[in-house]
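Apart from one protein chain that is not included, each protein chain of the complex appears where it belongs.
Moving on to subunit A:
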Amino acid sequence: MMKTILLLAVAVFVSSTPVTTSVKPHTDKTPARHTDKALLGELVDELIVAIKDFPKVLPKEKLIFLKDLQMNGLDHKEREVLFCQVEQELKIKVSGLFGARFDHFRTDKKLMRNLNMYNKYHVKTCKLTDEKQDKIPLHDFLKNLLASVRNAYSQVN
């Protein structure tokens, strides 16, 4: 009798709590290669589209200048730091600019979201480079970045 009551009491306890489940719960561990591949592949796509909106030849007053970050000849760890610095640079200098042509760089758009998610799994915080560093136009910055992302993609593909 007591066993039955105890079992029923457990049933009461269990039935009163909501079920919490996860499908592949999110962790901060490095994701599988195929998610790196997806994020980097999507970044390539978004950069190609973004570059089209910023042609090389623009009136001087329309040029946006960003730090000339070292983007080639990097090893894996250095490239991870670079992508973190790129996200910061774009967020600070481009994401908040007024105008439809900068919509692609808003933090809720896919380019910045893919970059953000990649950095979440690799390098979340990074030291910003000196502001006195040389600057280059946004078009050149994006082209250099595209080459670097393609390089990273080829290494996970």
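The criterion applied here is as follows: a residue touches a chain if its C-beta (ideal position, glycine included) is under 8 Å from a C-beta of that chain, and two chains touch if they have at least 3 such contacts; residues count from 1.
Rule of thumb we're sticking to: contacts and distances are computed from a predicted model.
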item: Name per UniProt, for the chain absent here [options: "26S proteasome regulatory subunit RPN10", "AP complex subunit beta", "Interleukin-4 receptor alpha N-terminal domain-containing protein" or "Symplekin"]; value: "Interleukin-4 receptor alpha N-terminal domain-containing protein"
item: Touch criterion as defined above, residue of A:70, A:88 or A:116 at the omitted chain; value: A:116
item: Positions on subunit A contacted by the hidden chain, ascending; value: 5, 8-9, 11-12, 15, 18-26, 31, 34-35, 37-39, 41-42, 44-45, 48-49, 52, 107-110, 112-114, 116-117, 120-121
